[in-house]
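This structure is in structure tokens; I'll ask about it shortly.
Apart from one protein chain that is not included, each protein chain of the complex appears where it belongs.
Showing chain A:
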Amino acid sequence: MANPNGVGASVRRREDPRFLTGRGNYTDDFKRPNMTHMVHVRSPYAHALVKGIDASAALAAPGVVAVLTGADMEADKVGSLPCGWQIHSKDGSPMKEPGHFPLARGRVRYVGDAVAVVIAETKDQARDAAELVMVDYEELPAVAASTRAATPDAPQVHDEAPGNVCYDWHIGDKAAVDSAFAQAAHVAKIDLVNNRLVPNAMEPRAALGEYDPSSGEHTLTTTSQNPHVIRLLMGAFVLGIPEHKLRVVAPDVGGGFGSKIFHYGEEAVVTWAAKKIGRPVKWTADRSESFLTDAHGRDHVSHAELAMDKDGHFLGLRVATLANLGAYLSTFAPSIPTYLYATLLAGQYKTPAIYAEVKAVFTNTAPVDAYRGAGRPEACYLIERLVDIAAGVAGLDRVEIRRRNFVPASAMPYQTPVALQYDSGDFAKNLDIALPLVDYDGFAARKAASKAKGKLRGIGFSTYIEACGIAPSNVAGALGARAGLYESAEVRFHPTGSVTVFTGSHSHGQGHETTFAQLVSQRFGVPIENVEIVHGDTAKIPFGMGTYGSRSLAVGGSAIVKAMDKVERKAKKIAAHMLEAAETDIEVKEGRFTVAGTDKSLGIGDIALQAYVPHNFPLDELEPGLDEQAFYDPKNFTYPNGCHVCEVEIDPDTGVTQVVAFSAVDDFGNVINPLIVEGQVHGGIVQGIGQALLENCVYDDESGQLLTGSYMDYCMPRADDVPSFTVRYHEDQPCTHNPLGVKGCGEAGTIGASAAVMNAVVDALGAFGVTHIDMPATPEKIWRVIQDATPAMAAE
């Protein structure tokens, strides 16, 4: 009988009971004896000199324990928040890497930049006293828009980054691309903006610092996707705490979407302050603070051109992108608009020559870093919008031009002109499944029916590919990563046969406690309730790299497989000893160890007991215990891919767009838990629809004030903004280089969806001569497009 909780089963999540009954343990839920509360004094100016800080009134306020500033941190030799990735410019020079201090030292560079903290007995007291801290600012000119920051007369964010340029980077073969354009029969062009977004995990960031003077140990409890990375960065670079004296715990975390990968200044401040005042210190962001200080995403301005022959075959792609990095380098910021963006510009197409230039600039805005998809949605959106325009230029159907240019499945593995090598994928197959699913043939009739109701209907395709499972350490290192990108796991059988798995991956909604347990249950035939998954605590788990880039199953799951391989090898030795057989004669199936050709066998539970009660062990050959650790460093990225199709209906009187249908056909390789995978796709799609139609992070360019600083101004997708979805996947193209054959599913929805929506919107507005609209396609923007076009059309 198949294991009902094994691989491929939609096991209901084991983490749900605690979340559904209010028994989750999020960082803000923790209380410690004698705990204090910390509130930040943040800059109201986008750019200013801090001439002085007068904390006397705040210090005299009720309940106040301390007011601490950047000068106090400097006196204690606290360092700058480090950047984890180094990019080199075209000319070989390293990127500009200005200091980024947890509390500002003399100058603030964005609204929300931290100037001081107030620590008090209660949060209200700290908040009241923060109002009393008098900061003497001398305002400086500011710049928020990347386009203006890159101009010669723009205000300078950092003295050490002339022209606000962090780096000016490129990839690909420029000469080959120039020659492709020289031969082109058709050229498609686009100018587009990839709008800035705020990740908006529902749990605001929080951090709790503790110090035990008797042991000299620091503990940081924090809303992190990767506690070991925080321990390494904060311990080694910021606070100078040796790792054996620093424990970082990331308990239940309420969503991340990238924004909780990074080491933030608040984590260092609570850890440092807890020792300084001798009491636990807790900080929890208000949502307003999250808007101001969480790392934002996207914010690209791009120009792209695609050269084609007379039949619409792609010959060359040329891209120039200006990326906004914000005021300081967040942990992985430099890698996002370079190696996670430009390397994906081949898309699903066999374009032989590609050249991309990316200039990244500092501005007086919050730092910009990875947000769900991180570079790959920007690449997908650019290519898929450009391909739609190319179809118009070449006079081809939008499906046909894609088919004509797909990398065929027979060409796998396929080396792109921009560094990556796709291992597997059948892009035509995704499309073949999608077309009948969305009844593409019936679209014309549906469009006519909409027209009869006075509505404009459009359909849009997005055939995306992404690079996940980040990544081989040697490749990442060669590209500038300052960290390794493996994952760790330990599989520990207990004497009575139950299992604890320690994983370096971190779950903040992905359901690892279920999916990872399925792997173990399947492999050893252990009931799933006897498998415990432990993650998120540096005191418990081996050094792990955490969760981002859809890597948990492909890298973290593979590490568990490697550890299970070791357990099985050891168990086989023990079984051979117990059954008095040669090791080579032992056959293993789902935790049953049998002497070949006999009925002599043992279960893994019997073996585990023997491993811990080794009364009759050949100790020269065999150690007691059944507890194995493994690190898995992948050979390549994984390449999830698929076809998203969106259908919209626009009301021309109001400009309101309704997503009437959205279908996704994905290739994630093998699927362990379909229920969880589909849930990831749904959530991803809505973040993509949000970017396309609703969400936009807006700064006033001159003052640098954030104009969309709350849910009153920043339009989050709500239940009545989106439809239900049709989600399909196939497992015909498993990943060829990891033991599970999995590719990752966490970001695919977001990567594919925005382009599908916008291609549908532009299609719906085709009658008005529109070839492109920037996101978000708000009712106002669409209404204006229609109004501007209507008189011209009437005149014709």
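Note that a contact is a pair of C-beta atoms (placed from the backbone, for glycine too) under 8 Å apart; a residue touches a chain by one contact, two chains touch by 3 or more; residues count from 1.
We take it that contacts and distances are computed from a predicted model.
This figure omits one chain of the complex; the name its UniProt record holds, of "Spermidine/putrescine transport system permease protein", "(2Fe-2S)-binding protein", "Ferredoxin" or "MMPL family transporter", is "(2Fe-2S)-binding protein".
Which of A:G254, A:P334, A:G373 or A:G655 touches the hidden chain is settled by the complete complex: it is A:G254. Of A:A2, A:L619 or A:A719, it is A:A719 that touches the chain left out of the display. Interface note for the absent chain: among A:G22, A:P213 or A:G597, the touching residue is A:G22.
Listed by residue number, the positions of chain A touching the unshown chain are 12-13, 15-24, 26, 28-29, 31, 124, 200-204, 252-255, 257, 286-288, 508-511, 675-676, 678-679, 682-687, 710-712, 716-720, 722, 724-725, 749.
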